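Pasting a structure below so you can have a look.
As you look at this complex, bear in mind that one protein chain is not there, while each of the others sits in place.
Take a look at chain A:
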Amino acid sequence: LRKNVEDFTGPRERSDLGFVTFDITADILNGKTSIFDWNVKQLFLYLSAEYSTKNNALNQVVLWDKIMLRGDNPRLFLKDMKSKYFFFDDGNGLKGNRNVTLTLSWNVVPNAGILPLVTGSGHVSVPFPDTYETTKSY
């Protein structure tokens, strides 16, 4: 789903706005043991879309994020989620873009120590259609 609308939070030009609906099934485990060991306070999970356009060689946009505290259920089973943040491109690079990849990553926040960023092993490609949607409601 994609619409061409005015970007109200950015410069006053028409930019592509993408609408993505997604499901996430994830098991935050590190092999047999949970990633939530004694020194892990929380995980900051985020779903990001990465793609290239004529204007920019690399674009990364966070669509959705979630804080998972130690003690929360480490299994994610989300369906039909809408993106939390507006998926605006810097220009019109989403139309017809076949190579938009969605990846789930997370930032491990320890009680004290190093802050690593980990990328999940699965990723999904989301091709955008060649035309704009003008009437569908989101």
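The working rule: contacts are C-beta pairs under 8 Å (C-beta built on N, C-alpha and C of every residue); 3 or more make two chains touch, one makes a residue touch a chain; residues count from 1.
One rule holds in what follows: contacts and distances are computed from a predicted model.
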>> Since a chain is absent, check the UniProt entry for it and pick the matching name: "LRC58 protein", "Aldehyde dehydrogenase", "Proteasome subunit beta" or "Signal peptidase complex catalytic subunit SEC11".
In response: "Signal peptidase complex catalytic subunit SEC11"
> Which residue, A:T25, A:N55, A:N99 or A:S125, contacts the hidden chain when the whole complex is considered?
Replying inline: A:N55
> Out of A:A26, A:V109 or A:V124, which touches the unshown chain?
Replying inline: A:V109
> For chain A, which residues touch the unseen chain?
Replying inline: 9-11, 41-42, 44, 46, 48, 55-62, 65, 67, 69, 85, 90, 105-107, 109-115, 117
